[in-house]
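Missing here: one protein chain of the complex. Every other protein chain is in place.
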């Protein structure tokens, strides 16, 4: 087959990189530079970024303060990688996290630094819950996404990812997430009934793990009431409650932790993605002290001490969570998103607003339409992705720090794309 | 309990960090700076580093060229984290890896960038082999270490790590590694017999995975003959051959890949640790093209595009593997290590030299003695760790780039520590 | 400890038999003789049998025709145990089963004789469905009971049985059975949605297995509509439909197979319990011919050819299913049971009629009350057991051949026991 001429620019990737690559197929440019909410390709085109490295860049690209701190650290030959040895920058991060995040929220957690991927944090959390309870079963929910290593993948609902290994993914029981069974039918009722029924076939659980807003699953949100019932039943059953806040945490829903407004406190929390503030790999498992039963080095890994990330993570906390005003700013932008998407939805018969905070989107009904909108937006220099079981949700995941006019510019591109495609579709 | 005064310097860690922390218990200082083969604690003490971030710093700390390249990249707002989007720095890395590593060795592999931990690379490799073969069983070996996420942990032999999760780790069959059954008894014979016996109870394997030098397992080495028999039988059985070169690769054994001198070519290779050159999290799975059957994004992860690592990794390849002389330099130092450890062994009745290249060590017979030597060395400002099933092996894992006099200084510290302790023990 | 005097009669059992024994603890007599619907203990007391060996004696004890046929077979040195060799008595059974059961119902199944326990038939059915589909996941339902060997136990919901082995029971997904979520909420809707949702977390199933009336699970019944939706969705998903008719089959619900009136045809059916007619161990898996992909002896077992059972099984088919009238007789008795239990329920505030055919019972609300009723009945010489997740259901499982007056006598004992206990409870 003659490859089209256009591929020549990408031949390095096409010739040498595995077929496993994904996002580059939707956004087929070579990117070279990024700042704030903007990204540039090698032809000099500027894009608005509504993807934010899948939520790993909540504070935008190359924040000036973090950048300066990181360059300073590197320049003075600071530790780059420190295993789990004690280092000054790790100490500074821990102190900042305690002072700026935990203490003000009256939260008491031990910090476990795991291998710097979200999946690794989830693996550690599940492993610990199983060690604490000496049980194997973990309750997880429809449309949950927790990573693709074997243990995390078992907890993940996505069939596309699940089927790859041709090995059964065991140790979990999946139940319907809040709202899954439709309005007026309580998924929590079913959960509680099956869990507590001696013949319901659910083995005593080590843990319940869930996202309060399902990022990859399509921006489904859990209500405070649902969460509280799930949590209470879990605790009655002797199970630990794990909140996977990898995507919804670090301010994405409007507060540092996504669960702050939901009336419960998890036993274990997983953080990653935006934790380093700069897009550098870093993960953290927060553990209620009574459950910190790890033996030394029981869950280890070479890159637990990615010190560059500790430097930027500390600065991110100090800059954004040290004072007041950040949560309010997020709220203002979230309302702008709500309004814009609501208006856009009016032009799409079956569209439905989903999510909360700066983790909102539009269920447009079909993969075809969502994909077409994403593509049209990219032509208009907006990077925006889809999510949901059928990739039917257009997902606005802009930096929390985006300027209001850039946010509105991006939302305008989405609205126009939706409008045009809707029109084209209705004429088709 | 009154905590001893000394702990005050570490109270941030002791109060807030999980019990999972490990290395910091053996080397209880706060480290602040590192350069080449030296590390400094916050009191200004300099240490010789024979640990090298567990093999993640084969080129030493804060290499000047990588450092300059990285600062330049950050300064000009280069992409920090790019998912699996196309970026200039990723393209440059791929090109360099192809040109400097694969092509000169007549190796043909596709590159899969996974989540930036070794365990994630192993998970991807196992998953892919299972997808290719539609089989689940993977053959692994006594004392193998492949990471602690569920899939990788199943392949890992270490009971201490295995027992944490209280969930059975399935999908593997473990057989004796080369030399495990003692001299003159072929572990390969047993492997071949059980594998090919229709009633041997080994289900048809998807893959065989092994390290050619077992890093954590105690510096056991696989002979060329053993490898070739294992590989041939694997291929007869329709299984893929995976070499986990996470610790033994990137020059550690004297050549870029550890298997270059062993007369076989793996179907899949996992790399991580020293791949970025600078200690930054990065992992790579090399896949023989015919087995690159991944669907797009089937095995995904947020930090697959740690662009800072791509920058330093490219410079590392250009600096160390672009010309000649590096392999020879490693060989010279390896011989220095061999000689020094051989001499040291003479003073320890049951000591035995293990490993090859700059991945050598001394089996001193007991955990107690190995631990005492490590501790004594640290008092003398040498950081050196133990390995092996009983932590009975003192493991010299210095940077490949260490200066000869610093190497000899470090080896002298080891020799003295061993000598003194041996003397003390014999008087006891 | 001084054992009470009364135990002396049972010391052989108490001294030598494992604690695993169960029913003998509720009905603590030594039984020596049985005929029709009556059983005698060694003191000469006669009991009415509403237990029928848990549904394995649908035609009552020691039927004269089967008894004569069996004695004749033994007397002439007929084969007792024939593996899966061809024997005359096996041929006669197969011919009778085809002629009297399959052909009249337009059913086309291959017959697989498995090890003579219900669990073994279930193991074979699950294994075959997995072989046919090359999938591992099996959908099973709350309160389902399919046996206690590992594969069957995975499909069983009962926690008491599930927890014994301390090994995870994998390969199944459990969903709510018809009616489980309460009136007006369709468990079939949830089943279909989760099954067909690409992110619902249900791996493509090999099979769906269910009982149309859950015997051990508390006499829950599946409606025709529910069954048809479940079956249609299973077939859309490429899964086989297995009906476990071990307890509900052989006429127990009024027709030979329990699914005859429900508007669907399973791909695989398991039979056991009353199949031999005489209480002798025998099991059968019926397989739609296109799915009979077994290789020879792939699922084997020594006692697949229990020839004594073949003799009595054939006679049972000829006697009860060869002519007309048997189904009508069951229907008459079923109505008597319905009426009697309905009346009894009036005296128990929360009692609820459950089941269908001669597989009916009364949910009396609590284990305490159900247990007390069972005990009171036994004092009045009626053997009747409880079922359900909380053992809260009194279960009438009389022989289908019971005389009407004996049936009414037994039902009267139940009514009186319930009445008395209800009175005592209300005074308490």
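To keep things simple, chains are lettered A, B and C as they appear, and every chain counts its residues starting from 1.
In this text, a residue touches a chain if its C-beta (ideal position, glycine included) is under 8 Å from a C-beta of that chain, and two chains touch if they have at least 3 such contacts.
Keep in mind it's a predicted model, so treat the numbers as computed, not measured.
J.: Looking beyond the chains shown, say which of C:193, C:308, C:333 or C:395 touches the absent one.
T.: With C:193, C:308, C:333 or C:395 as choices, the missing chain is touched by C:308.
J.: From the listed residues C:193, C:299 or C:314, report the one that touches the chain absent from this view.
T.: Only one listed residue reaches the unshown chain, and that is C:299.
J.: Looking at B:36, B:69, B:118 or B:157, which residue reaches the missing chain?
T.: The one listed residue touching the chain not shown is B:157.
J.: In the complete assembly, which of B:22, B:82 or B:171 touches the absent chain?
T.: The one listed residue touching the chain not shown is B:171.
J.: Go through chain B and note every residue touching the omitted chain.
T.: Counting only chain B, the missing chain is touched by 136-137, 140-144, 156-160, 162-163, 168-171, 173-174, 176, 180-181, 185, 189-190, 193-194, 197-204, 217-218, 388-390.
J.: For the chain that got dropped from the picture, name the residues of chain C it touches.
T.: Contacting residues on chain C, toward the hidden partner: 10, 12-13, 16-25, 27-35, 39, 42, 51, 53-57, 61-62, 67, 70-71, 74-88, 90-91, 94-95, 97-98, 110-113, 115-120, 123-124, 126-128, 130-131, 134-136, 147-152, 154, 160-161, 164-168, 170-171, 206, 272-273, 278-281, 285, 287, 292-303, 306, 308.
J.: Since one chain isn't shown, list which residues of chain A touch it in the complete complex.
T.: The list for chain A reads 134, 167-168.
Everything below uses one rule, namely that only the chains that are shown with their structure count from here on.
J.: Going by the average position of its CA atoms, which chain sits the greatest distance from chain C?
T.: Using the mean of the C-alpha atoms as each chain's centre, the farthest one from chain C is B.
J.: On C-alpha atoms only, rotate chain B onto chain C and read off the angle in steps of 5 degrees.
T.: Answer in degrees: 180, to the nearest 5.
J.: Tell me the chain pair with the top count of C-beta pairs in contact.
T.: A-B
J.: At the interface of chain A with chain B, does the proportion of residue numbers present on both copies reach over half, so same, or stay under half, so different?
T.: same
J.: For chain A and chain C, what's the span in angstrom between their mean Cα positions?
T.: Between these chains, centre-to-centre, one finds 48 Å.
J.: Nearest whole angstrom, what separates the Cα centre of chain B from the Cα centre of chain C?
T.: Computed value for the inter-centroid distance: 57 Å.
J.: Please tell me the distance, in whole Å, between the geometric centres of chain A and chain B computed from their C-alpha atoms.
T.: 30
J.: If I count partner chains per residue in chain C, which residues reach a count of at least 2?
T.: Residue numbers touching two or more other chains: 168.
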